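This report refers to the structure that appears directly beneath it.
With one protein chain withheld, the remaining protein chains of the complex are depicted in position.
Presenting chain A:
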């Protein structure tokens, strides 16, 4: 085993920086960018008690991203990681045409972005808007720059230097079996909670809405048709197939409006419980069907819709330039009594907004697929850091969409049904009790505008986002069409959530099969049907349980489960950042360990504080066990406490709070175990650098020529022309 490999003569072989004459121009351009960003931040900071335009948030975000990408990401690439373009990447060394394949940086950026960005950056910011637009916006922008994008880029780099090893493998090999096992358990449990919460978002958007239910249900036959078309009729013609699929999808969307006003409306009006059953059956069937039949075509469809809609939203925001109706900081930020989720700004904004600022789940994608396809080491900056900046921009768009709608309506949509009561009158009164105002008539007309029966207590973020997006789109592109845009947004979100559910169930099944295979060999065989069925059923049963609990919980499923999801996701980030920090120290770069170390410290403090409060808080609104005590005591006395309406509801609350509390504690213990185990390895590495081995693959000289960034420099263009490498249309 070799110890820390000395970096091969990087300084001598590193290509020289862009031509010197550009220097003056660069100074001017970056000064301008800094001024624009500073002005936008200034407006956000100084304007009080009057509405500001969303454009300032966009300007502050984009300006800050540009500066961070130009300076901080470059510093990390050159100084901290010492990327070396003379070193062959796994794609070049192992190129086998299937898993390992050198892929154009722009294409890989698209793949990576499509894999990391989903419903997370849309849902979290919408919920966090209850604290006002400012805390969420600051965390999204600052968080991505110093934490999220750093995690993605560093993990991508480390995995790339190890032939694309997964985060779990790196934790096991570089930290030890204890840290590795904790990481594996964490990944699996997060997957289950993640799938349950995402499915809950879809169920809440589809329940009692025939339009949404019909159009989302139609995505299944459309995907099946595409699968058969691509397999049998026109193999490999992906674009043609996707174009047909998107057309059918839009027809299904229009058809949904027609179904709603026809006799079929009854058939597609389903209760939440029925929808849970449908989703569980769907999830099981989808995960045992061949991939080409349902999952692959669905993936094409959802990726296309996702990128298209996000692009449309960005254009819509620029055209509509809406005013923010939300307060900059609401009183819920300090008193922790918000109806959407309990707890105050610290730590819960940082838990609620995971994707878009810092998301541990990305570490699974940055280690695994992407590192096996990267052409040049320096491209980790564009793909890892740049990809995460793009996701952060999606999160900013989402917090804007949630903040431009009337606050009274926002709270009516996002508060649990137990708080809002059964009528528009009771909802209006409940909103007034929260300190905001909306009349029953306004509630009725808001629902009528998007052709829904009601918008009250449509929790989960998707309906709020859809209301906001429908306002932006109808204003930006004119011609009203609020109802169409609303259901377009719902469908777009449901589509890729269902894709995540498909893929996640399958990945969870593989993980389970692999783990059980250690104990009993046949389990590992992926074509052994009973094994496949049992493991699929376990995974589906796992998220199905939490989903069912979520829709029936008298306290409100999103309210109870979203913090758990956030804690789990940020825990995974803690593990990823721990692996990153440990590896830098093992490579003798203690000097730069603060780069992942500072976000790790912050993330650990946030996650552990949140878990601590969820487990030990005396406040029954916040702490799971305090909640449990309150309801268990009442139950012993045969009392029924609201929001429960009968003893069964009481028993349900007692069971759910126990499960949730145990999980919160369990997640926190896992983080502590991984960090402690890593600290042991770091101390050992510092005392005796020769005693620790790393698994970095030895240096092999690269012969590939490819640019480092998005736009090739003059020198890179010359080198590419000499090597005869192509670009767009270059080979045709």
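Quick note on the criterion: contacts are C-beta pairs under 8 Å (C-beta built on N, C-alpha and C of every residue); 3 or more make two chains touch, one makes a residue touch a chain; residues count from 1.
Simple rule for what comes next: contacts and distances are computed from a predicted model.
Enquirer: What is the missing chain called in its UniProt entry, if the choices are "Protein-export membrane protein SecF", "YbdD/YjiX family protein", "Adenosylcobinamide kinase" or "ABC transporter permease"?
Expert: Not shown, but named in UniProt as "YbdD/YjiX family protein".
Enquirer: Hey, which of A:368, A:468, A:531 or A:707 is the one touching the hidden chain?
Expert: Once the missing chain is taken into account, the touching residue is A:368.
Enquirer: Pick out which of A:272, A:506 or A:587 touches the chain that's been left out of the picture.
Expert: A:506
Enquirer: Which listed residue (A:116, A:447 or A:523) would be found touching the missing chain in the intact complex?
Expert: Answer from the full complex: A:116 touches the omitted chain.
Enquirer: Of the residues in chain A, which ones touch the absent chain?
Expert: 97-99, 104, 106-107, 110-111, 114-121, 123, 191, 194, 198, 230-231, 235-239, 242, 291-292, 295-296, 300, 354-355, 359, 361-362, 364-365, 368-369, 496, 499-500, 503-504, 506-507, 510, 569, 728-729, 732
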